[in-house]
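One chain of protein is taken out of this complex; the other chains stay put.
Which chain is which? They are A and B, in the order written, and residues in each are numbered from 1.
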Amino acid sequence: MEELNMRMILFYVFSFIMVASALGVVLHRNPVKSAMFLVSFFVGLAAMYALLGAEFLAVVQILVYVGAIMVLFLFVIMLISVREENFESPGSNLGRTAATVLLIGAFAVQFLVMARVFTAGPGINASRPYHGSLGQTGKIIEGNVELLSFKLFQGYLLPFELISIVLLVAAIGAVVLAKKNRRKLQ
Amino acid sequence: MNLFSINDLIATAPALVLVTGAILILLLQIVLPKFRLQAAYGVAIAVTAAAILLLVTGIPTSWQAAGATVQILPPIGTPVPLTEAFNRHVLFSGFVSEFSLLILIALLLLLLNSRRLLAELDLNLVEAYLMMLFSAAGLLYFIAAQDLITLFVALELSSLPLFVLAGWDRHSKSSNEAGIKYFLLSVLATTFLLLGIAFLYGASEGRTNLNELFYSLSRQPQSVRFAPFLFGILGWIFIYAAIAFKTALVPFHGWVADVYEGSITFVTSFMASLIKIAAVAVFFKLVMNTPENHRAIVQPVLMVFAVGSMFYGNLTALVQTNLKRMFAFSSIAHAGYMATLFIFPVGSALLAEIQKEASAALFFYVAGYAATTILVFTVIAFLETGDGEKRRITLEDLKGLGKRNPLAAFLLSLGALSFAGIPPLVGFFGKLYILRVLLGSGQYILALFVAINSLLAVYYYARIVFHCYWDYETEGEKLTGSALRSPAAWISGMALAVTVIGLGLVSSPVLRYALDAMVRFR
Partner (left out) sequence: MDNILLIIAVWLPLLGFLINGLLALRGKPANQLLVAVAGVGSVAVSFGIFVWLTLNKQAWGQGDAQIATFFNWLNLEGLQLAFAYRFDGLSAFMAWIVTGIGTLIHIYSTGYMKEEKEDFARFFAYLNLFIFSMLHLVLGDNLALLFLGWEGVGLCSYLLIGFDHHKDFAAAAGKKAFITNRIGDAGFLIGMFLLFNLTGSLQYDTIYLRLSGFTDTAFLNTVAFFLFIGAMGKSAQIPLYVWLPDAMAGPTPVSALIHAATMVTAGIFMMARLAPVFLGAPETSTFIAFIGGSTALFAALIALTQTDIKKVLAYSTVSQLGYMFMAMGVGAYGAGMFHLMTHAFFKALLFLGSGAVILALHHEQDMRKMGGLFKHLKLLAILFWVGAIAISGIPGFSGFFSKDMILEHAYTHAKGGKILFGMGIVTALLTSFYMYRLIFLTFHTKEDAVSKMAHSHHGHNHHGDHSHHGGGLVPLGWNIYLPLVVLGILSVVGGYVGLPHLITHETPAIVTYFDKVLAIPPGEIAAGWKVSATHAEEWALMGGSVAVALLGLVLAFVIYQKKNLLPIADGAYRKPLVKWSFHKFYVDELYEALLLNPIKKFAFFCYRVVDARFIDGMVDGLGAAATAFGSALRRLQTGFVGDYAVYIVVGLILAGFIAFGGVK
């Protein structure tokens, strides 16, 4: 069993926050409050990134998700003025029983896996120290942002470019589906 | 890690051509506002044909290997040299090239029908072509992906347009429902994919490249004492689940019937053919990249997927009266047949040989399956719109179709008979080759299941033929709909019919070609 250091404690704290907020998002009947739970979830995620040493990602996470996307969500919620009573309690009877069973099942699996992990030897919990990496020029890259840019524009160029097409598709698709009068579009 | 060069672009040229075509269509809307529909149709067909040509000439795959001198049109059967691009994020092999070619041909045949079919429903928008091209490009990257990150992004690129296409008919409730259902469940599947990738990343000390993963994981001891091994298994299960969702295997099949039925039939045939081709190809590739120590553990899961799909699909199809739903369930069953090819005996000395045979059989089966599917759904689409308004075709409606609309009845029966596996149609040989691989590798139980299910399936396919030709006692509501109402659709329909018959007749050379072209692709 590993030593329970500060990092681990923080990890479990933020994990708990994240799981609780995720449940809040799904289960709360007031959409605005649901959205706020989502914000707390994102903050928790950002903290996770920071814990893993990805400070840049943590900051971007806050900026983009909490700052931009959540505001957009809230705008939409307010614009279409969803009220509490419009939201049915999530899930049918079958759904609710199934969810209960599932949660139990999921915990069982997790318990099983964790039990095996902790009884096993050196494994996944051993955190690997970060060593930095060699860039194209042979210079050792130490900075978080610099490393990220090298990764994105060299190692992961193809997925990066593909994502740009995905965004284009998303934009076009949204327009096509949302446009009221399609005859005019033609 | 190196900077990218022109080589990378040439290697992925077919997909790039499709993307370029799509963007060209976008631009042409502004330049030629009056003819934008015609332009979109023309460009879409042109770029698809160009991509096919590129693949057939073999330029993209032989460019790097041959330096600047490329042998154009290499003799049939020449193994495609392994070509990597974009820092080994994509890898082109004979396997990838063949399945890419299949996807592009299917796309071309669908595009030929598209204009008329979409126009019948008053849904002929420029964006439809964009979506199809983007989705197909995504599929090409999906098949070629050698890195799990690229695999994931390419899957998204191919799925996102489909969410839009599934809900294309905004005025139809069922189409909207189909779009939403497909979207929600796909997202769920995507999470599994990501989770699986994360697990594998963890289990292999930070790798996402399939090749590196293979070597890293294959060194692991097969024991519970070793945590990364357990996480590796979990990772594979999650990834398989996500791809099984796209392949429409039980228990990830829930969406299939509703989405196939709800979407406009043209889109259904897109999903049932192109997505299926890509999904089985990637599934096979992933299974190949699962090291044996992991595979031995995960394999029973695959077996459950395959057998469950066969039985579930066929049994449920038996009680369907709606034609599209029936074919939806039958597509689950066919996915099950193909999934039996993902199962190899553990510890066999002939593993490489078996896998090669299996890949060729898979190629043949899915080619025949795709041709038949497009044929059947095209006929259904034309029948649906025949009376000027969209309607659902039930078995009852087919009564006496052989008299009222001989061509449609003929094509539909041809498709049904091929699905049922009646010789000498292509469906028969597909099953024959699957059985051969299974028997050859000593998996008698699976072979038995395939055989039982083939017999079960004959029952409901035969009903279609019966209704078309022999059941005149009570004529259904008049359903006429002249088949294939445009020259392009006629060409596509005839090409498909010839394929369904011809692939059966020349199955042996095709299989041999497939075998020759399959080189090691792990």
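Here is the rule we use: contacts are C-beta pairs under 8 Å (C-beta built on N, C-alpha and C of every residue); 3 or more make two chains touch, one makes a residue touch a chain.
This structure is a prediction, so every number in the text was calculated from the model and none was measured.
Engineer: Just one of B:Ala257, B:Ala367 or B:Val500 touches the chain that is missing; which is it?
Structural biologist: B:Ala257
Engineer: In the full complex, which of B:Leu193, B:Leu213 or B:Leu234 touches the chain missing from this view?
Structural biologist: Candidates B:Leu193, B:Leu213 or B:Leu234; residue touching the omitted chain: B:Leu234.
Engineer: One chain isn't shown here. Among B:Ile59, B:Ala189, B:Ala279 or B:Leu446, which residue touches it?
Structural biologist: B:Ala189
Engineer: Among B:Phe266, B:Tyr312, B:Phe342 or B:Tyr365, choose the residue that contacts the chain missing from this document, as touch is defined above.
Structural biologist: B:Tyr312
Engineer: Determine and list the chain B residues touching the chain excluded from the picture.
Structural biologist: With respect to the unshown chain, the touching residues of chain B are 180-181, 184-185, 188-189, 192, 222-224, 229-230, 233-234, 237-238, 240-241, 245, 250-255, 257-258, 296-298, 300-301, 304, 312, 314-320, 400, 402-403, 406-407, 423-424, 429, 436, 456, 459, 462-463, 466, 469-473, 482, 505-509, 512.
By our rule, only the chains that are shown with their structure count from here on.
Engineer: Between chain A and chain B, what's the gap in Å when you average each chain's C-alpha atoms?
Structural biologist: That pair's centroid distance is 31 Å.
Engineer: So in the complex, which bits of chain B are touching chain A?
Structural biologist: 1-4, 8, 12, 19, 26, 37, 85-87, 89-90, 124-127, 130-131, 134, 137-138, 141, 147, 149-150, 152-154, 156-157, 160-161, 163-164, 167, 170, 179, 202-203, 205-206, 224-228, 230-231, 234
Engineer: Which positions of chain A touch chain B when the two form their complex?
Structural biologist: Residues in contact with chain B: 113, 116-117, 119-121, 123-125, 128, 136, 150, 154-159, 162-163, 165-166, 168-170, 172-173, 175-177, 182, 185-186.
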